[in-house]
Every structure is written in C-alpha cells, then in structure tokens.
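Quick one: structure below, then a few questions.
The complex appears here minus one protein chain, its other protein chains still in place.
By written order: A, B and C. Residues from 1 in each chain.
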Amino acid sequence: MNTENLIALLVAAPLLGAAVLLCGGRRLDRVGPWLGTLLAAVPFVIGLVLFTDMLGKGAEERSLHQHLFSWIPVEGFQADVAFQLDQLSMTFVLLISGVGTLIHLYSIGYMEHDERRRRFFGYLNLFLAAMLLLVLADNYLLLYVGWEGVGLASYLLIGFWQHKPSAATAAKKAFLVNRVGDMGLSIAIMLMFTTFGTFAFEPVLGAAEETSEGKLTAIGLMLLLAACGKSAQVPLQSWLGDAMEGPTPVSALIHAATMVTAGVYLIVRSGVIFNGAPDAQLAVTVVGAVTLLFGAIVGCAKDDIKKALAGSTMSQIGYMILAAGLGPIGYVFAIMHLVTHGFFKAGLFLGAGSVMHGMNDEVDMRKYGGLRKYMPVTFVTFGLGYLAIIGFPGLSGFFSKDKIIEAAFAKGGTEGWILGSVALLGAAITAYYMTRVMIMTFFGEKRWEPDAQGNAPHPHESPKSMTIPMILLAVGSVFAGGFFSIGDRFMHWLEPVTHHDHGDSPLSAATVTGATMVVLVIGVSMAWVQYGRRPVPSVAPRGSLVTRAARRDLLQDDFNHVVLVRGGEHLTRSLVYVDHTLVDGVVNGTAASVGGLSGRLRKLQNGYARSYAVSMFGGAAVLIVATLLMRAV
Amino acid sequence: MSFPLLTATAALPAVGAIATAAVPAARRAAAKWLALFFSLATLVLAVVVLVRFDPDGDRYQLTESRAWIADFGVRYELGVDGIGVALIALTALLIPFIILAGWHDADPLETKSSRWRPTQGFFALILAVEAMVIISFEATDVFLFYIFFEAMLIPMYFLIGGFGDRAHAGSDEKASAQRSYAAVKFLLYNLVGGLIMLAAVIGLYVVAGNFSLQEIAEARANGSLDMATNTERLLFLGFFFAFAVKAPLWPLHTWLPNAMGEATAPVAVLITAVVDKVGTFAMLRFCLQLFPEASKWATPVILVLALISIIYGALLAVGQRDIKRLVAYASISHFGFIILGIFAMTSQGQSGATLYMVNHGLSTAALMLVAGFLISRRGSRLIADYGGVQKVAPVLAGTFLVGGLATLSLPGLAPFVSEFLVLVGVFARYPAVGIIATLGIVLAALYTLVLYQRTMTGPVKPEVSAMPDLRVRELAVVAPLIALLIGLGVYPKPLTELVNPAVKHTMSDVQKKDPQPEVEAAK
Amino acid sequence: MNPVNYLYLAALLFAIGATGVLIRRNAIVVFMCIELMLNACNLAFVAFSRLHGNLDGQIIAFFTMVVAAAEVVVGLAIIVSLFRSRHSASVDDASLMKL
Partner (left out) sequence: MSATAVHNLWTMAAADPIDKIDAPKIEYGQLAPTLIVIGAAVIGVLIEAFVPRKSRYYAQLFVSVVALAAAFAAVVALASGGYGTTKARIAAMGAIAVDGPALFLQGTILLAGLVAIFTFAERRLDPEAHGNRIDSFVAQAGAVPGSPGEQAATKAGFTTTEVFPLALFAIGGMLVFPSANDLLTLFIALEVFSLPLYLLCALARRKRLMSQEAAVKYFLLGAFASAFTLFGIALIYGYAGSVSYGTIAKVVDGTLTTVDPALAGTMGNDALLLIGAAMIVMGLLFKVGAVPFHMWTPDVYQGAPTPVTGFMAAATKVAAFGALLRLLYVVLPGLRWDWRPVMWGIAVITMLGGAIVAITQTDIKRLLAYSSIAHAGFILAGVVATTEEGVSSVLFYLGAYSFVTIGAFAVVTLVRDAGGEATHLSKWAGLGRRSPLVAAVFAVFLLAFAGIPLTSGFSGKFAVFKAAAEGGAGALVVVGVLSSAIAAFFYIRVIVLMFFSEPKADGPTVAVPSPLTMTAIGVGVAVTLVLGVAPQYFLDLAGQAGVFVR
C-alpha cells in the first residue's frame, strides 16, 4: 500500500476531532473527552504504522512526500499544501502523538469536574493538529500556519479558565510575545522568497550553499527570533511563566513537551542555512546559553511548583537551542534531548498536576511537604522524572544532556570552553533546583493548613486515568535516553537529515562525564543542605537580592511593563489626542475659519440701500479702472 | 446584442430599492422581506456573472456599450475584469447579511406620523447603495464611474445620519447631534474629494477628448496620446485624492471612525466593507491604468502614507474605548495594507491587495456584525461596559473571537493569505517598507486580543449576566461568513485564479516586472 | 465752443447725481438724483449726436425721457406707498432686512 497518503490523516484526525467537539454542542459533553482521546490516538497509531514502514526502507528513500493541493497560486509565487515525512518529522510525530495521547488520557481524569471539558478536549485536538502540521509541512509557509496554529491553541488553553483575569492576561501575553517571534518567521519567509523565489524546504535548503552568507545570516537571525518566541528563549521568554495559568495537562503537553520545542525543530530543520551562517549560529548558541542559565536561576527561586518547572523547561530548551546552535555536531543531541525532555518534563508536570489535584489546586510548594506517603505513585514517577532531568547516570537525561555538554566543548576555541562551562554550570543549578522541588514537595514535615473556608486539603492518590500516563512517561524518562544512545541508534536514524559530524573535543567524553557527575553532586548536596536539613518556612523568607530578582523573573517583566506597556499606553493615548486635535483639528479649523469669514462678510449686508449703492459705485469704478489697466498693460 | 447581464446586476437592486420604498408604512415586515429577496436575487445574478466570466479570456468581458451623453464624450460602457467580478461578488454576497443583521435596526421607536417610514427607507437606501457600488465596479467609462462614485454618497449619508445606533450611551438629543455630525463629516470629506476629482475628470476630457477607459489606455499605450508630465501628475493627484479619501488613507481618515462609530453596525459594515472598496478598486483600475507614469512617480509618498496608516491606525485602535471606533481604526490600518499592496507594483502585492479587499470585507463584516449584536444587547458601545460575556453567551463570544482572529489575519483564515501576499509583494521591492509593515501584525494581535479580553473574559459584569446568546437569525448571518473565512483561508485558489490575469494586465499597464529572486538572478 | 465741453458737463452732472444717490437719505431726493444722472446721459447723447453728425443720439434722448417718465410713475408709486405705511421717506429707515 502507498503509505504517504496516510500522512494527511495524521493532521486530519485531530482536526476533525477539534471541529466536531467545538461545533458539536452540549450533546457531546459526555462522550467528548473519550472522542478527543480516541482521535488523538489515531495519529499515534498511524505514526507507528508509518514508522515501521519507514524502518523497512533504506535510509535514503525514507523521506515521504504528499502533495495535497496548490494553496496560493499567484504570479511567481507558489505555496502548496504538501507534507514531508522524514526521520526528523517522524521523531516529532511519534513524540507529539504519543505524549499527546497520554495527556489526553490524563486530562479525562483531571478535567472530570469542569463543565466546559468538551471544549477543552476540542482545543487539545486543535493543538495536536496544528503541531503535527508544523512538523509535517514541506514548506515554511505551511509550517508558519502550524506555527501560529499551536500559538492559537496555546492561547485558548492558557486562557481556558477565562473567568480568572490572570489567565486571560497570561493567554494574551503569550500570544503577543509569540507574535513578535512570528514577525521574525514571516520576515524570514519573505527573505527566502526574494532570495530563492520559493520557500519550500527542498529547493531552499538545496540552494542554500550557493547563497551569500549575508542573506543566510539575515534569514538565520530571523528564524532565531521566531524560535525565541515559540521556545521561550531570552529575550522573549517572559510568557512561559505566566502560561502556567493554564490547566496542568496543558502545561505538560504544550509548555513542556511539544510546542515550546518547535523552535528547536525550526533551527534543526533549517540547519543548512545556519551552517552557511556562522554568525547566526553563534547568536543561537549565545541565546541558548543565556537562557539555560536564566531559566535555571529563575527555577531556583520560585515557590510555585509549576513556575519552578517552567523555569526548568526554559533552561532545558536552552540546552537544546545551544546544541542546535553548535551545528552538525549538536543537531542530533538537541533533538535527542528534546525527546527525552519531552518524556521526563511531561512526567514531572503531570506529577505536579496530580499533587495539585490532591491538594485543592494549591501550587505553593511551601504549603506541601512529606507528600510521599500520601501519593506514592506520584512520588515514584515524579522521582524518576527528577532523576532523569538532573542527569542521574543511566537515565534519559544523563545521556542526552551529557552529549550536549560534550558537544559544547567540542565547538572548540574559547567559545567552546565558555559554552561548555556554562552548560556544566547549568547542570549544577538544575540539580540544585530540582532537588529543591523534590524535597519541598515530598520530604520533610507536612506544612499545609486549612484555608480561609476552613477546609484543609486531604492529599490522596490520583485516579488510574491519571496515574497510568504518569507511569508510562516515567518509563520513557528512564529508558529512552539509554535506548537511543546504545550504538548511537538515534544518531544514525537522523543522519540523513542532520548530517552529523563529530567535532574534535578538547576533553575526552569521560572527563566531561566526570565533571557533570561532580557538579551534579554539588548541586544536589547544596539543595539538601538548604532545604533537607532544616525545615522549610511555609512563608517565603525575604531572601537575597538575587533571589528576589529571580522570583520576579529577573525583573524582565518589570522591564517589559515599564518600557513596553507603559510606554505603549502613553504613545497610544497621545496619538488619540493628536488624531482628535491635530488631524481632525486642521479640517474643523478650516471649516470654522470659512464660517468666521462668512460671518464677517455678512456684516456688509447692513440693510441700508445707500451702502449697497456705494458698493455698486465702487464696483463700477473698479470695473472701469481694471478694464483700462488691462488695456494699459 | 446579448442580454445585458451587468446592467441587470446593477439595476435589480435599484428596482428593489424603489419597490421597497413603495411599500406602505404599515407593512414593515413586507418591506424587509422584499429587500432581502431582491438582495438574494442580485446575489444570484452576481453568481451568474462569476460563472460567465472566463478568467483567461479578454481583459474586460460581458461588455456593454451604448451612447449616452455625446456632448461630454460620455458613453454608457460596462465591463468587468477579474478584480471587478470578485468585488461585485463580495458586494452581492454581503448585502443580504447586512440586511439580515439590520433586520430590527430601523423599526420606528414609536409610531410617528403615518407617512414617516424609516424601515422602508432604511432597506431601500441599502439596496440603492448596492446598485451604485455594483455599477461603479462595472463602469469602464470614467465619467460613468464618477457619477455613481459621487451619487453613492447621498444614500450613504442618509443611512449614517438617519439610522444611528438605537442603543447609544447618552441622551437621544446628543446622540442625534453626534450622528448628524458624523454624517455631515462623511459627506463633506467625500464630496470635497469627489469635487477635486471632478476637476481632474474635466481635465482628463480636455486632454483625452473622451472618457472611455480602454480607448484612453490604448492611446496612452501606443503613444498616440501623450500627456505632459505635469498634466499627468496633476490629473493623477486629482483622482488619487478622491480615492484616498474614500479608502481612508492617513491623514484623510478621520471621517471613518465617526461614521462607523455613529452608524448602526450593518451600515458600518456597508461603509467599510463595501463602499470604501470602491476607492481602492478605483486606484487599481483608474490611477494605475490612466496615469502609469504619475503613479510610479507618486509611489514613494503613497507607500509612506500607507505605512503610517497601518501603524497609526493600529495604535489608535489600541487606544479606543469604543468597540466600533476600534474596528474603524483597525480598518484604516487594513486599508493601509491594501494601498501598500497596490502601489508595491508587484504581482504578489496587487493580487494580495485584491484578495485583501475581499477578505477584509468578510472579516470586518464578521467582527462588526457580531459586535453589533453584542451592542444591541447591552445598549452601549463602550468596551468598559462589558466583561465575562464569554461565560453567559459562549457562541457569541466564539464567533466574535473568530472574527477577531480573522482581523489579526491568523493563518488558516482568509485574511492571512492576502496580508502575506501583500507583505511579500512589498518586501520584494521595498524590503524596509515590508519589515515595518510586519509590525502591523503584532499591533493587530494587540488590539484584537485586548478587545476580546476586556469584553469577553474575566468575571461576569452584572449588566451582561442576563445576556442571551446568538439567535437563529444572527447565527444565520455569522456562520456563513465564518465558513467563508475558513474556506478562502484554506483554499483561496479559485479567487487567485480569478484575479491573476487582471493583475498581469495592470502590471503591464505600469510596465513593471517582478524583481527576480537572487539565486535565479545569479544564474 | 468745443462740444467736448458738453461731454465734460455731462460727466459732471452724472457724477453729481451719483454722489447724491450715495449721500442723500430722502428717497425722493435720491430718485431725483437718478433722474439727474439720466439727464446727464441725455446731454451726452445729444452732444455726441452733434459730434457725429447723425440723429441717433437725439432720438435716443427722447426715448430716455419716456423711460424716465415711466420710472417716475413706478418709482413714485412705490415710494409713496412706503411713505404712507412708514410716515417717512428715508431710505435708511427702510432696513428691516439685513445680514
């Protein structure tokens, strides 16, 4: 059978789900969740089918194409709705649909009591469709559609509890910041059009070599801007923290596992362009490095469990971006870390969700403590995720992150050293804040007390529909890394797309591993000293300057507020004034002056016949003189 | 000679207008149904035109030509190219929705003297406008076009001034005062524009000796008619000024917010989605075709003005407190895009601009009509008076959101296609301009989402707590529009194929070639 | 004596009449001034007819007289009716309508 015709189904199924659920009306309220989950599972199944089929082929004919129809045919401008399924896309398809399905499943339990859950699942399906479109598109414009599609879905889902102003604001913020990134993407596409006359992957990437470096750099930087927006990289990271306003499954799926990694996909996909533009690459690595520290530091200071995890997400994606910036050395590891991260971060979030589920949606870790005996499954799965992310030897994170650090050193030169050490430092901090989260949540004394209404939370384990996905993800986060790395399976799998090459690392792999182990131990022990030894105060201490700054996302939001929001408000207000007084005023002024003139001339009509006669006489005189003058000149 | 299809298409609504106006005062409902019937019949004819039109055929098709006023060198010449067909279709399509949406807008509050028949008048005027708009899309004789371009103002003027928002904050006296101010402003702005154009029209006659678009264009092409550079520029400016007022270009835009703010939502849609399109259409058809050199000469300035419109309009939209004024300023921003696309002088830009005219019509209609439904429920145009509507009227909120997303041209919805084409087209020739214009994307998101957030989300305001969701009639208005927005967003091919040949012609009129991509240029 | 002087005289009379119209208030007097202007014209006509040696001018003078007479009839009728209803013949009092 001809497999590429299945590709469209990958997108179609969840899209159908979204359409049905959103337009379906109340009668679907009961079956809605299950229907949504089913339609989320369909792409996963199809994905598996295609995957096995793909494995059966040789490395070179593994890339499948499906051309649906010509989308925007205009003189000298061809945009098609066409799909491309190669190893890279396939990786994403499996990750997205797989994790997606699990999280749908989880949500059935989590959203049980929400009367608008039908719509929730509709949005989730919409997201899946958009995300799959993003990774399956065979040209940048279609990718852009998916790109904004996931943005929309995330907007809808962050703001799902719209009655909370904070949620609505967060959603708006997320969309706007992403829009800034999208600007970058659209400019990049325009550049491609003017440079290559097309924006389909194959011709563009094919022609990239014989194009001026300047153009490539410009395109690269614009793509980076896009990636920053979507993947919450500095300077466009501010939205991710607030995005935690959304229901936890959303945070797990969209703001941890899949959507936020789209930036990485974009860069890796456009690898050829970046290879031709070292400056752009450098910029990418810098962004990655900065973000991985930034996120980590923020993660250390947050008491809100989800925000802490969000910080960690930022920093982990920082790793991926960094890796992607390293070029052919790093692409593979970027993707690999992306996948493993997909598993353990999703797991962690679901764990957090399950904790909140048991604690009346309390998010402040200082109100937790000693939960391990109340919710064992959650504890175990969360714990495994924890070990995975800090890179405990043998677990997924260990393999993927380690490789990235190596690659960073392998970049060579001072850059290599700087990037490598930053990555190491990041690892240490990661270990620190994740341990902090772990301890504050599951160890120590219980710190929760009745709330205003006097109903104390009584923690309990979550229902099966929630725990099963957590378990599966835990499994993934334990073994995925190892499975990929043995015999460089993953590397060979992606080889045709990313053309891996081994840089010459100044340090041997062993050294790097050793170093990571060391920093890991340091980080963990520091956290243990600070939070494990002595009891955690249930109200946050004032903390050092850095801490306070970090709590406020290193003042980045304040900056935005002062410069952009306030400034913008002033600008618009003054413009409104200008429009009313100046632009309109000129016209009204003219009208008024004509009126005034009229009023004055009118006075001449004073009703006295003799003055009329005077004007006639004068007129006659003027007439005569004028005529004579005409003759004279 | 064959059946005069174009004349029929334009005449039918005119007949409808007369018939509707003639309905006796008491039979209000009859008038409404009559009007709706005629608008639908017109739609049918428009579809016939669409079918009969062959995109790859001659430039102007279904042409008609009769003697009219020989002394003025005026002939009754009709003909449509792809652009005209598209816009006629848009007009014929929107009018039924406008009528349906305005179903109750003109019901007299209390029965005045039996001879006063606002309802009949309202719908008759709408049909009259439709007739005039359609014929100005068809006219290939400059004078004929001018006549209806001007005459259109009168019914519009009565629609704006005579039928303001029933539900308006403040006293009735104040309301009617503001309303007639808006109406007069609308009329005077456009009248001045039109009169200046009249001077240019006369000038054109003095130079060319007749008004036939094709003849003049041919004469210009084969050099048998060459204008002195300055003459051509002056004439161009005369024409362009009128069109720039109509399709509000900064700084001639200030009439639009007043007009759209004071008029009822359907009329506001009529203004911005239908009538203003005549302005941009005319730029494409008359300015470029009659005065190619002058158009090129003026391009830099026009591009700058268009850019200002885009950014300025968007920023002001952000600053508005009144829902309808917000949409108005958004439209100003969008018209900036259209004009940008027209004067980018690239195939993508001009195709994009044409698509933009259609898509903007649809998206604004969707957003504005839903806004109208919202306003009619609460009785206020102020954003601050709303909040949490989404909870009590989810369908209304949902449609409103879709309309908003269309306005910020979200990919997958029709406006994205056109906006991106415009941007690419501009970028290809003037990269800097293109980049600045993309800022518009962000600002659009800002004002749309702020509007949605303030009105629809957050805790439910007590005043809106009892608000009913969309009724069947209202859903019947919005649903098809949304369907179209999605349909044309996913599959715009039919539209582009309709427009492309026409754009080719305009490109050859101005003797411009699309810039070559670097790579091919290198080869 | 040089007939051109008659022309100067005519011009002078015309000017005097015009001035009278401009400065006198009483409608009757104003009217008389106008008659003076007409007669100035007559003088001019006659003088010119003499200069040109054809009779047209003199004929016209007669016409003018007739017209003047007619004007008197109409004029006095109007002025008198105004006077009767206002008990004043001042043209300045008659200024109900202005602006």
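Quick note on the criterion: contacts are C-beta pairs under 8 Å (C-beta built on N, C-alpha and C of every residue); 3 or more make two chains touch, one makes a residue touch a chain.
Fair warning: this is a prediction, and the values are worked out from it, not measured in the lab.
Participant: In the complete complex, the chain left out here touches which of the visible ones?
Facilitator: A, B, C
Participant: Among A:Cys23, A:Leu55, A:Val518 or A:Val594, which one touches the chain that has been omitted from the display?
Facilitator: The one listed residue touching the chain not shown is A:Val594.
Participant: For the chain left out of this view, which of B:Thr7, B:Ser65 or B:Ser180 touches it?
Facilitator: Within the whole complex, the residue contacting the unshown chain is B:Ser180.
Participant: Kindly state which of the options A:Val31, A:Ile486 or A:Ala620 is in contact with the chain not pictured.
Facilitator: From the options A:Val31, A:Ile486 or A:Ala620, the contact with the absent chain belongs to A:Ala620.
Participant: Touching the hidden chain in the full complex, which residues of chain B are there? Just list them.
Facilitator: Residues of chain B in contact with the hidden chain: 67-72, 112-113, 115-117, 146-148, 150-151, 153-154, 157-158, 161-162, 173, 176, 179-180, 183-184, 187-188, 191-192, 195-196, 198-199, 202-203, 205-206.
Participant: What does the interface between chain A and the hidden chain look like in terms of residue numbers?
Facilitator: 591, 594-595, 597-599, 601-602, 604-605, 607, 609, 611-613, 615-616, 618-620, 622-624, 626-628, 630-631
Participant: Which parts of chain C face the unshown chain closely enough to count as touching?
Facilitator: Contacting residues on chain C, toward the hidden partner: 2-4, 7, 10, 14, 17-18, 21, 27, 30-31, 34, 37-38, 40-41, 44-45, 47-54, 56-57, 59-60, 63-64, 67, 70-71, 74-75, 77-79, 81-82, 84-86, 91, 94-98.
As a convention for this text, only the chains that are shown with their structure count from here on.
Participant: Taking the mean of the C-alpha atoms as each chain's centre, how many Å separate chain A from chain B?
Facilitator: That gives a centre separation of 37 Å.
Participant: Could you state the distance in Å from the CA-based centre of chain B to that of chain C?
Facilitator: Here the centre of chain C sits 65 Å away from the centre of chain B.
Participant: Provide the list of chain C residues touching at least two other chains, using ranges where the numbers run on.
Facilitator: Expected reply: no residues.
Participant: Check each residue of chain A and list the ones that touch at least two other chains.
Facilitator: none
Participant: Give every residue of chain A touching chain C within the complex, in rising order.
Facilitator: Result: residues 602-603, 605-610, 613-614, 617 of chain A touch chain C.
Participant: Would you mind writing out the residues of chain A in touch with chain B in their complex?
Facilitator: Contact set of chain A toward chain B: 22, 69-77, 81, 141, 144-145, 147-149, 152, 155, 159, 162-163, 165, 167-169, 171-172, 175-176, 179-180, 182-183, 186-187, 189-191, 193-198, 207, 210-212, 215, 568, 571-573, 575-576, 579, 583-584, 587, 591.
Participant: Of all residues in chain C, which touch chain A in the complex?
Facilitator: 18, 21-23, 25, 30, 91-92, 94-99
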